[in-house]
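Removed from the display is one protein chain of the complex; every other protein chain stays in position.
Letters A, B and C mark the chains as written, and numbering starts fresh at 1 in each.
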Amino acid sequence: MPQMNMVQAINDALRIEMRRDHRVVVLGEDVGKVGGVFRVTQGLYDEFGDDRVIDTPLSEGGIIGTAIGMALYGLVPVPEIQFSDFIFPAYDQIVSELAKYRYRSGGEYPAKLVIRTPVGGGIRGGHYHSQSPEAQFIHVAGLKVVCPASPADAKGLLLASIRDPDPVLFFEPKRIYRAAKGEVPEGDFVVPLGKANVVKPGVHVTVIAWGAMLYEALEASNQAGKQGIDCEVIDLRTLWPLDIDTIIASVKKTGRVVVVHEAPKSCGLGGEIVSLINEKAFLHLEAPPKRVTGFDTPFPYTLENEYLPLAHRILPAIVETARY
Amino acid sequence: MPQMNMVQAINDALRIEMRRDHRVVVLGEDVGKVGGVFRVTQGLYDEFGDDRVIDTPLSEGGIIGTAIGMALYGLVPVPEIQFSDFIFPAYDQIVSELAKYRYRSGGEYPAKLVIRTPVGGGIRGGHYHSQSPEAQFIHVAGLKVVCPASPADAKGLLLASIRDPDPVLFFEPKRIYRAAKGEVPEGDFVVPLGKANVVKPGVHVTVIAWGAMLYEALEASNQAGKQGIDCEVIDLRTLWPLDIDTIIASVKKTGRVVVVHEAPKSCGLGGEIVSLINEKAFLHLEAPPKRVTGFDTPFPYTLENEYLPLAHRILPAIVETARY
Amino acid sequence: MTALLQSESRTSHAPVGENNANDADRSAVRRPDDALAGDVIRTLRHDGTLDPAHDPKLTRDEILGLYKLMVRVRILDDRLVALQRQGRIGFHIGSLGEEAAILGSAFAMRENDWIFPCYREFGAALLRGMPLQRYVDNMFGNANDPVKGRQMPDHYTYKKGHFGSISSPIGTQITQAAGFAWAAKIKKEDIAVLSYFGDGATSSNDFHNGLNFAGVFRAPTIFFCRNNGWAISVPTERQTASATFAEKGIAYGVPGVRVDGNDIFAVVKATRDAVARASRGEGPTLIEALTYRLSGHSTSDDPKAYRPDNTLDPWRALDPLARTRRYVEQHLGWNDDAQRALETEMDAEIKAAVAAAEKTELPSLDSLFEDVFASLPWHLEEQREELRKGPRAKGHGAH
Partner (left out) sequence: MTALLQSESRTSHAPVGENNANDADRSAVRRPDDALAGDVIRTLRHDGTLDPAHDPKLTRDEILGLYKLMVRVRILDDRLVALQRQGRIGFHIGSLGEEAAILGSAFAMRENDWIFPCYREFGAALLRGMPLQRYVDNMFGNANDPVKGRQMPDHYTYKKGHFGSISSPIGTQITQAAGFAWAAKIKKEDIAVLSYFGDGATSSNDFHNGLNFAGVFRAPTIFFCRNNGWAISVPTERQTASATFAEKGIAYGVPGVRVDGNDIFAVVKATRDAVARASRGEGPTLIEALTYRLSGHSTSDDPKAYRPDNTLDPWRALDPLARTRRYVEQHLGWNDDAQRALETEMDAEIKAAVAAAEKTELPSLDSLFEDVFASLPWHLEEQREELRKGPRAKGHGAH
């Protein structure tokens, strides 16, 4: 299997699907000729032309609004939002329209598209090139939300997302766009939505993470291992609807949980996971579930590494939870 | 003390503050001559004129964007969004700009305004005249969020919100705009932000609610009382930052919690409250905290009363929690 | 040389004085002679003849068909308001006074073309073949409602007639229409898309996005602005300082055209021209149809609070129904008997549809959870089970 980084794997997935399914179109700011500011769509313009790889005017609302129209027509648009921080001008089209289209039309008009967008910190982007807005979309019924942590998953989950009948927000952790490398199956290859990945089995503490923070969770778990704490690390992969079975099975085994995410703590996905665990495994809990997250502040520039829930902040949470 | 409904109490608060503080301006769709589609601003146009009670073009982004500019100039804008479902075209100005202005400018440019908007179901408004988007704003650092349940609180909290130095989202539960009546102190009167109200003391189960659902929580608690279950009912009032002390004190007493809200369950404020209780009162919990909420679907029209977490759905949750 | 691009003096809005909204006399109400001044296409002259320069050359049957549909739409409107007043339906938003604009434009579209509606165009849906029963079932939100009782009344769909999904947020359909048309262009299918919206909607983000994208990508979209003078209580002169809505197209390289929206002949002609442009690959057109909202905004609105009733008189004189009726009476032998017969027939149809709708059960509990996703995920399955087994809300014990 070839080695790829995440950018290459996503590019590979797009190319495969655009060759296979002529309804797939890519649109967004700078996605065409230059191949995106992160070069994820590089080469697609040359292969598929201006009608299928489309540089748009600078308007996220226009991108998503027209993509919905394209989807209603029968195309399968894969719009890119340059940074997930810039998705908010399109928020109305996403939450009021895209998320509700199938439901509000009694099933007559499903609107299927996949919004790709780089997410999270780690590139010194400050307030507006670093945020993780997944919870703002999960709370809204009707959207699936995905965030891969490895090149293979990025490819397989993106192909699954494009073929899924529902609208998907596909968050790409930009911190590991090039840093995460690995073997990626050639050709067609799907990783099913809704299935978490137990990256490291263990018995003492369940650590739940996704995207770039998975590596921090693994690093902290390894360090905890040196103190005799054997963590089970779960990569959520699909953030919504999440793989409740894998989570609950693990918690029933360990009785202890740490959830990690970059987004601010309050009303984040971490809180939802903790609450679901309460509902489904209360009597198994031997320690209060802990959340290690971004702080409830805007995302900072200089102190980025203090803000992020990196290994040095996850480790004490694991240890505390294990020793509770 | 005069009897007022909630519409009258809010109108009274606006009038008092506009008389007292000439920086206060009201703007929005239909807020002027006609006094708002719910008539909350009725009479203000006649008293304060077109420069302070302003009918705007149909653009929530324009309303909030210009209101931020007005606030930077030194006015205290109190924009109205006609239904909180229509706040999303302004979401970018609220979450990217308003919420971050003080922080991102190193404290040089605080942007203070109060966004008033009717919230929640109960008027047969279907998808787009019924939603409760508080969690989508709480998750974003930098905003205070308020939701009164009584006319007196509506007045006192609104006056506190306008005088608070931070931006406030002021959600008005439209289901009880006219149904909730009560005595309201005359003249200047403030209910401090950040303080919950223990509406009914009790020892068996803590029931946390706000807005229109408070009355359903009370109704269910009364019914539970007939089965010998003595609920403590907390009206949160300020949804963010919430009154953690009151919540934790109650849970330490009861060991059992039911949280009620209209918004969809997943990643809602209920999940945050449950998680905070886990973090701060884990060993006091004698039953898994329960959430009785809107379902994870768009808000329906015909089956509105099946969707809402009304008393008939809260009661079994209380009983189950009490008997756990 | 002056490089100042001045817009022309205002013709469409405030009858007198200068454009200074903030100081303007807010009681000023748009009069038709101001609104219809300037470069406005009109076909049906006051003397009852048609201006050959803008004659769409409709057949006798077409004209009578359109007239009859206008009458049906108005009667339906009237009955729905009554049903709402009686508490039998929850809400209605009608098209009183705007029938010519709505029916003329929908009529001009070809069979394969599509309509992306706002919320006042049930007449267009009927024209595209939507059964009356389907519409009335939506008004009652019952089990036969095409949207399964999930949205408010007047939020139906009719895909078979190429009629899109209605949502309440103002303007969103404009951008979607542009995207739909653009997709057709990419696929080299000769279809055009008609997008309806009001004067208020021109202030929305989506107006800007829809027109800009359609302009850049030459999407075959017809942006049809029903300028009915009001956005609830806000008059057009508070909506924009541009002289007309049509000229907003300049900002997007999209040609704009103004048409007498109460003249069904002119509306058909202007829309057909736009369809022809689109079909020739020349891209989008913005049509401003000058009309007037003769009713309140909806059954929830009391227009007396902001608009003295007598200001409507000059517009009532231009009532599109009356104007068309004069034409069919003068030229096509229509008479009171025919009118009465039509009204009776429609009355009976509506009564039957209402009776059927009222007899139909409510949507099932399970329908609450369907269609959020293509299939039910675990959390919705759990929530469905909770609702199935839990006690029922009052009044919903039946299903």
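Simple rule for what comes next: a contact is a pair of C-beta atoms (placed from the backbone, for glycine too) under 8 Å apart; a residue touches a chain by one contact, two chains touch by 3 or more.
The model shown is predicted, which means the values in this text are computed figures rather than measured ones.
With respect to the full assembly, the chain omitted from this view is in touch with A, B, C.
Note on the undisplayed chain: of the listed residues B:30, B:166, B:262 or B:296, the one touching it is B:166.
Only one of C:84, C:142, C:173 or C:203 touches the absent chain when the whole complex is considered: C:203. Panel shows chain B; residues 25, 51-52, 56-57, 59, 61-62, 65-70, 72-75, 89, 92-93, 96-97, 100-110, 141-142, 144, 164-166, 194, 241, 244 of it touch the chain omitted from the view. In the full complex, the hidden chain is touched by chain C at residues 1-7, 10, 19-22, 39-41, 53, 185, 203, 205, 207-209, 212, 215-218, 238-243, 246-259, 270, 283. The omitted chain makes contact with chain A at the following residues, 29-30, 32-35, 37, 50-51, 55-59, 61-62, 85-86, 88-89, 124-129, 265-266, 295-298, 300-303, 305-308, 310, 312-313, 315-316.
Please note the rule applied: only the chains that are shown with their structure count from here on.
When each chain is reduced to the average of its Cα atoms, C sits farthest from chain B. The central chain here, found by comparing per-chain C-alpha centres with the mean of all protein C-alpha atoms, is B.
A separation of 31 Å divides the Cα centre of chain A from that of chain B. Spacing of chain A relative to chain C, judged by their CA centroids, is 40 angstrom.
Among the residues of chain B, those touching two or more other chains are numbered 85, 88-89, 127-128, 266, 295-298. Residues of chain C found to touch two or more other chains are 145, 150-151, 155, 167, 169, 205, 372, 379.
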